[in-house]
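Apart from one protein chain that is not included, each protein chain of the complex appears where it belongs.
Going by the order they are written in, the chains are A and B; count residues from 1 in each one.
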Amino acid sequence: MNLKTSFGMATALALIMAGGATAETITIATVNNGDMIRMQGLTDDFTAKTGHEVEWVTLEENVLRQRVTQDIATRGGQFDIMTIGMYETPIWGRQDWLVSLDDLPADYDIDDILPAMRGGLSVDGTLYAAPFYGESSMIMYRTDLMEAAGLEMPRAPTWDFVADAARKMTDRDNEIFGICLRGKAGWGENMAFLTATSNAFGARWFDENWNPQFDSPQWKETLTFYLDLMNDAGPPGASTNGFNENLSLFQQGRCGMWIDATVAASFVTNPNDSTVADKVGFALAPDTGLGKRGNWLWAWALAIPAGTQKVDAAKEFIQWATSKEYLELVAANEGWANVPPGSRTSLYENPEYQKVPFAQITLDSINSADPTNPTVDPVPYVGVQFAAIPEFAGIATLVGQEFAAALAGQQTVEEALEKAQALTRDEMEAAGYL
Amino acid sequence: MARAVSTQQKTINTVLAWAIGLLIFFPILWTILTSFKTEAQAINDPPLFLFFDWTLENYAIVQERSDYMRFLWNSVIIAGGSTIVGIIIAVPAAWSMAFVPSKRTKDILLWMLSTKMLPAVGVLYPINLIFIQLGLLDTRTGLVIIMMLINLPIIVWMLYTYFREIPGEILEAARMDGAGLRDEILYVLTPMAIPGIASTILLNFILAWNEAFWTLNLTAAKAGPLTAFIASYSSPEGLFFAKLSAASTMAIAPILILGWFSQKQLVRGLTFGAVK
Partner (left out) sequence: MATQHSRSAARVMMAPAVILLLGWMLIPLTMTLWFSFRRFLPLRGGDLGWIGLENYVRFVTSSSFWPAVQTTLVLVGGVLLITVVLGVLLAMLLDQPMWGQGVVRILIIAPFFVMPTVSALVWKNMFMDPVNGLFAHLWQAFGAEPIVWLSDASLFSIVLIVSWQWLPFATLILLTAIQSLDSEQLEAAEMDGAPPLSRFGFIILPHLSRAITIVILIQTIFLLSIFAEIFVTTGGAFGTRTLTYMIFQRVLESQNVGLGSAGGVYAIILANIVAIFLMRIVGRNLDA
């Protein structure tokens, strides 16, 4: 059975089923982060409205990515909806592996989706995944420590300022570290941060002919700067710190600054979990004056794999989960600060939401990220903290392991970059780019 | 073992053995303890051992998030089903190897074991394709088959070593009495082999219960066992030690309890022919 006939059959089946409007059970693969867990808790609202039942497959991020990629690549058909990111969507959409979402009804108000998110989740103007929440990256800092260091954080700082402030805020005796940055190996962990940061330093992954650029002086500068800063002002064991570990450190009051996903803002300002909830300030991710800020763009989005026989029910779910009404539902239950951010323009126009301290900076960060033109020098790829080619995740994880080893002091900057260059070239050759 | 030993020596043995035993057991104990703490107490500095406010809150949260019983039931079916099918296939094979050995018996046995060396990751893609063709993805049947095949060599080998210890004369005596092959197996061999079969069943149940590669990669919503359950609790946003501990405790408790109750049977047959 080839893809076309199976797709045709699926459509035919969907038509038959839509006629009867029967209640379906849809299977959704999703990631185990706070917003998604919250959505699972609210599934009853969806079932009450549509009659469809939902079965959840909740997995840790790495396992999820492995499962859904394997499923879509082998046409396994295990899931009616997959939670995927801005990296997968354009690649899979281009292969016609996802169902187009352009025909959602008018009251869904597709034009309300933030342009940056819609752009990142579309291929040639066709939307293939609906953003559940979106994020960029920014600086979160401790206002009290900044003041004690005698500094004032500008709204758009440079890397030199951030490095200087980090060193001044560090107080190792009291276990206060000037800056917490990702160090844990993984394309979605340290490499998301480092790739975005390298853009600010004028580096790039590939030149226009797909030649890896880790031998460039810009990458050397990026990595040297990062390692020096982390050695002077970072927490111990930074090479195993990812988002979660840094979040926990920041909430315990151990970090002066933390540059990470904008969604973290609601966690660090939540007095239930954070000991420093009332002392957090925000600023845009730093730059080096070359015209690019090191802030990434990401969305966790819901997509329907082509081949599922429950397209209509799946679409109904996506409509529900990414609608304005869902945001209001969460707001009513948990307060506006816990609403999944970064997906809709109307949220940021809502006067209630504007009271949330990090609303505007989140929006500004998202709007200033430019996936189609991410670097100082031209590149053949799309994406700020990634290159939207199928090979990237694998390569970047391997490169990330070399960089993490450098951060752990197991090799020098030169060795790490040399290995990164060699293995990236290897993989790109294997994939037929070079 | 009636070696004469002074009380002093016995005391030293006891203290030493208990200390080592508790040390080895400590990670499990600590997980269980942590599961009854609040998140704040779980990362308290200094660590809290027994004196904290015991709470069941983590278990409630975990249960609310995922339907534990469904995962548990899948685990029971997959581990139990694969063990039973495996035993049914392995008993005759092991019997014939033990009592009608030919020149090639040992080669066959070693070859069977060598199939266990097939790296699972290497064949994931082919197996995935086959499962799609057969409609076995995310079914308990599919996993029962895979788990059975993975453990079959171990089952055959364990049973073989056990059967070999049964003296052949008994069989010959039975044969003289006119017992057929069927009777021989049913009434003579089986009763003698029950302890060996029991411990084979136990070991394979444990191995199948804890297998985490195939069970994770070939399931989605329906057939996922406890290994899939635990996969949704690793590294969520923030470090939730208490909830992780509660989920871990729930995942290992059934097999731990089963193992403890049946450890005598398990140990008795766990020799793989190492004892003569």
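We adopt the following convention: contacts are C-beta pairs under 8 Å (C-beta built on N, C-alpha and C of every residue); 3 or more make two chains touch, one makes a residue touch a chain.
Model, not experiment: these values are computed from the prediction.
One chain is not displayed; in the complete assembly it touches the shown chains A, B. The chain omitted from view is touched by exactly one of B:V62, B:L152, B:V188 or B:A223, namely B:L152.
Within the set B:V62, B:L143 or B:L226, the residue that contacts the chain not displayed is B:L226.
The chain that is not drawn here is touched, among residues B:W54, B:Y187 or B:F213, by B:F213. As for the chain not pictured, it touches chain B at residues 1, 3, 5, 9-10, 13-14, 16-18, 20-22, 24-25, 27-28, 30-31, 34, 43, 45-47, 89-90, 92-93, 95-97, 99-102, 106, 108, 110, 112-127, 129-130, 149, 152-154, 156, 168, 172, 181, 206, 209-210, 212-213, 226-227, 230-231, 233-234, 239, 241, 244-245, 248, 251-252, 255-256, 259-260, 263, 267-268, 270-276.
Although one chain is not shown, part of chain A still touches it, namely residues 62, 66, 69-70, 73-74, 91, 95, 185-186, 235-237, 239-240, 245, 248-249, 254, 390-391, 393-395, 397-398, 400-401, 404-405, 408-410, 419, 422-423, 426-427, 429-432.
Everything below uses one rule, namely that only the chains that are shown with their structure count from here on.
Centre-to-centre, using mean CA coordinates, chain A is 39 Å away from chain B.
Listing the residues of chain B that touch chain A in their complex gives 64-66, 124-125, 128-129, 132, 137-138, 216-217, 220-222, 224, 228, 231-239. Put simply, chain A touches chain B in their complex at residues 27, 29, 32-34, 37, 40-41, 55-61, 63, 66-67, 70-71, 74-79, 242-245, 247-248, 251, 267, 273.
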